[in-house]
Structure formats: C-alpha cells, structure tokens
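In this view, the complex is presented without one of its protein chains, the others remaining in place.
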Amino acid sequence: MISKFQIAYQNLLRKKARTSLTLIGITLSSWVLVSLLGFNRGYENALDHDIDNMGYQLMVMAKGCPYEAATMMLQGGAGLRYIEQSMVDSIVNRPEVDEVTPILMQAFFDPDKGDGGGIAGYYGIELASYPGMKPFLRFHQGGWFRDEKAAEAVMGYEAAELEQRVVGDMILVPEKNVQLKVVGILERTGTQDDGTIFVPLKTLQQISGIDQITTIGIKIKTDADSTKLETALYQLPDVQVVSFTQVKQTIMKLISTARIMVLSIAIIAVLIAMVGVVNTILMSVLERTQEIGILKTMGAMPGDIFRLVWTETLILCSCGAIAGIALAFVFARISDLLMRSVLPYAPVGELVAIDLKLALLTLVTIVGVGLASGIYPAWKAGRVRPLDSIRSEG
Amino acid sequence: MRPMLRQWKFVFSLSLLFLSVFATPLSAAISCELNYPAGDVARLFPDSNGFTTSDFSFSGRGGAPLLRKVEARLGGVPALYAPLDVPYVLYEVLKGKKRVGYVHGVNQKGQFGVLEVFLSLDLNGTIKAFYLQRISGAWGRKFTSPRFGKQFVGLDLRDFEQYDTVAAKGTGKVASIANPAPEAKTDFLGILRALKKNLVLMDEFFYSAGKGAQ
Partner (left out) sequence: MTTQNDISLGARGLTRVYRRGSEEIRALDGVSLQIRRGEFVSFMGPSGSGKTTLVNLLGCLDNPTEGELDLAGKSIFGAGRILPERELTKVRREVFGYIFQNFYLIPTLTVRENVALPLAFYRKPGAEGEVERLLRLLGMGHRMNHLPGQISGGEMQRVAIARALVNRPEILLADEPTGNLDTKRSGEIGEVLQDLNKNAGLTVVMVSHNPTLARLGGRLVEMRDGRAYES
C-alpha cells in the first residue's frame, strides 16, 4: 500500500530540477545559520577559556595612554609604563584578595626574528605566587625555576617548538645577550601561554635594569565583592584596574556589531530560502490542481490534501536542514579559519562550536519556519474543488 | 563617558597586545618558510622570473618508515618535534614556464634557538646558493655573511655523504669548510647538519623519485 508520505515524496521527485534548487537554497541557509550560531557560542566559550586560563580575575596596570603602550610594544622597545613593586603590599592585605602575583612583561628587539627583526616577549613571574595561581599548567618536560633569581626559563610548548628547544638547552635574550637555561617546557594549553617565555621576575628585572613591574595579577576570594575591590584599587595612584569580565565584555561588544550583522544575514538567508520553498510548493499545487481534484474524488478530505502538501514542505525543509548542518560539521574548520581572518581579536580554541544541541535547534528552526511558510500553499490545495479542476464539457 | 572610553580603549589595546606580542603561530607543527618569498627567491635564483609553492610531509609521502630511513642517512639522530607532520615548503623556481630549480629550507636546532637554513638547488641537486634566514647569538653575522655561504656553492649530496655531521668528521669538500666563529661550534655543526638534512630530504622526496630532473 502507498502512504501519504510516499505520495508527497514522489510528488517532489516529479520536478527534480526545481526540487534540487529549492533544496540547495535551504541547505545553504541552514549551513550559514548553524555555523553562525556555532560561532556565537564558540567565540564566547573560547574567550571564557582564555580568560579562565589567566588564573586571576583582576589585573592592575600602570596608567598611561594605552595606544602608545601598544604601539611601542609592537614596534619594539620596552615602552610600557611601570608600577612599583611595593604596590603589591598595599593590595595583598585587602580582605577580598586571596592571592596576588607581580608580573613584568618585557619585550626586546630581535634583529634576526622575522623580516627585518621582531619582538621577543618575556614574562617575568614570581615563583612563589604565579604557579599557585595556575595549578592546571602541566609540564611536557622539566619544571619551574629552582629559585627567584635563577638564570632560567620555562617555555610554552609552541615557543619551544619554534626554537627547537628541549630542557637543558640555552636561549639568548636579544639586545641584552643574556643566556638563560631552559628548565621546563609546558604542555600545550591552547592559550597564549603556548607562545610565552617565562623567566623569574628578579632575573628579568636584572636583565632589563629596572626594579619595577608592569602588572599585578589578583585572585579574588570566592565570595568576595569584586566591585568593592575594584573601586578600592582605583584609588591607588597611577594605576588602571582591569577585570577580565570587563575584557571579555569589551571584546564581545567589539564583535557584537559584526555578530548582529552576520546573524541578520543568516536570518535573511533563511527567509529567502523559505520564499523559495513557498514558491516551489505553490507552483507544484497550481500545476497539480486537476490531480488534487481527482484525489478528492477518490475520497481525500481537504485536511488530507493539506497534510499531503504540508508533508512535501516538511520533507524539503528537513532534508535541506540536515544537509546544511552536515556541511557545517564537515567544514567547521574552514569556517573557523574564515572567521579568524576577519575578526580583530580571536581567542585560541574552537571558534565555531557546533554540537548536537545546536544542530537540533537549527533543524527545528528551519523546519518550523518552513512549515509556517507552507501553510498557505497547503491551505490553497485543500480548498481545491474537484469540479473546478477537472475539465468538463458542460 | 570619557573615563569609560579610555577604559575601553585600554582594554582593546590589551587584547591587541595579547594577540600580537605573545601569540605564536597555531600550526600543529612549525614549518620552515621564507619570510619574503618573492624577494628571497629572486635573490637566491637570479635568472628566474617566478616560482610556485607546494608542501610535502613525511605523513603524506611514506610515513614512519621513510622518516627512519632519512634519520639513518643523517646518522641516526631523531628529529625533535612532530617530525611526521612537519610540512616542508618547497619553492619550485621557474624561468618562463620551465622549471629551473628549487629553493627549500629546513629547521635545525642551534645553540640558542632555531637555525633556518635554505638552499637553492639546480635540477641536478647542486647547491647554487646558501641562505641562513635565522640564527640566535652574537656570532650570527659571521654565518650570514656572503663569505661563509659561498663555500657551499657547487656542492651536492655526494659531498655531504663523505662527512659525518654527528661526529663532525669526514673527508672531501665539506670537511674543508671553514668555521668563521670557533666559539660557535654548535651552530656551525648545526648548519652543516641542516644542509645535509636539506639535501637528503630533497633527494628522498624529489631527485631519487625522478621528479627533480626535467
């Protein structure tokens, strides 16, 4: 016996070219929609991961024009403004603070790096406090420095890979020509740490000829009032307070315009595809008016015809949506690369995160919108009167 | 509004800072590429007028057995990081539509950092030019000078096969290459090893496979 589903399916096969083109439209719009929804989630997840990986929630940095600092860093030289290390003491005793760690970020010009030279960046950290903030850091080889003044370095995985270093090898700090021994290489973290070279704070201060720091990382106690702490820290002279929640919000705001625009495009793509669906089904109904009339003489109720035509819409939208979602999964990496090339800042990690839940959401959305669009052609088909459609000689 | 704007700018810059200063390429394995291909190829192959770029790796051409064969030819010293996946970039040099040679680079461990050693080769595998793109250390200039590089012009794989780059002993033309910086013996030997690795790879992937000659 033949079912209504089979009848609907066979009807779609009667005009293969038309059905294929409509399917392609739905597939493309589904692909775009699910990729963009995946990007929305992936970006935020990746950003959260990057930020969580910092180990601390607040940073205190020297006040000064930020653009200048950034430009000077990019073009070479230690153009950063500094803060006094004694500031650490005024922060660590605050009731909201769990731990603090002083950090010195320094950059040296390396004439042999890249085309015309480049920056080599170093992170001076305090052995007593920094590793404790990041207990999740694992070592591929070796471990942390032996003391706070050692002429030693710990390298991120990719920094070590780039320079072909293993534990026991030496590296040279350019400009200053100071040799450091590699004592540890970290496992890949998928964050900025992979490209970082860590050096004991005092060692880096000595190399740079300064006794100041650039940043203080602050870990807040679990139930503490971070806003209160931020406000108090703002009172400290010549410093900026940055919370990573703020950084995240700012970055999200930076790309939010792009997100909204791109999401709008996805929605428009879906609507255009649906117009295609309505057109296809409606044309099909108008071409089959006589046939629908005959079906009614066979005993098909208006509701049967409505469901039959609606099933055609359902098949088109489901197949198109599934194909689009499958393509999105397959090409997720390419979508990722595309996004990275366009965005001003892209966190490390999977930018386009498509999972089953998202796929189902897209499927439901496309099918839902499709079924809503398909109501009119289906209703029109249901209203066909057999006599109006069957040719008669009266 | 103004303080908020400053804060926003600051945080934006911070983000750029993270990205530009501390970020490194995220490729799974680091490849050896020319920093400025158009200019570099023209300089290394003066009578060329174009080039194409392709890449190859062990995992694409023979896998672990081939890697072991190459390492045996180099004296049994295993490579450092993810050798199977490392993509080797090959620049095929053209004159008109005709292929006239290759430019190819390898990474090698040096004393304070990586050595990036490039060779330009003719279709028979003879060295036409030597280019040290990267070296760390005060003695860097001594190895990047034209005087040092000229010593390699005209050599080929046969010359390097007479020299053990692990033991630093051997005969023939390679043995008579002068070290311009006796204080940098590690880097000097590293450069020789890189050259041999370069030639062996080219031999295994192209010349012996019959792809080198026109």
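So that you can tell them apart, the chains are marked A and B in the order they are listed, and the count of residues begins at 1 in each.
By definition in this document, contacts are C-beta pairs under 8 Å (C-beta built on N, C-alpha and C of every residue); 3 or more make two chains touch, one makes a residue touch a chain.
Predicted, not measured: the structure shown is a model, and the values here were computed from it.
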item	value
Which displayed chains the hidden chain touches across the whole complex	A
Residue in contact with the excluded chain [from A:S3, A:S86, A:T257 or A:S341]	A:S3
Those residues of chain A which, in the complete complex, touch the missing chain	1-4, 6-7, 10-11, 13-14, 290-291, 294-302, 304, 383, 385-387, 390-394
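One rule holds in what follows: only the chains that are shown with their structure count from here on.
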item	value
Chain A-chain B separation of Cα centroids, rounded to whole Å	34
In the complex, chain A residues that touch chain B	66-67, 69-70, 73-74, 105, 107, 110, 112-115, 119, 121, 123, 156, 158-159, 161-166, 169-172, 174, 177, 179, 192, 194-196, 240, 242, 246-247, 250-251, 254, 344-346, 348
Interface residues, chain B side, partner chain A - complex	6-26, 29-30, 35-36, 80-82, 107-114, 134-138, 140
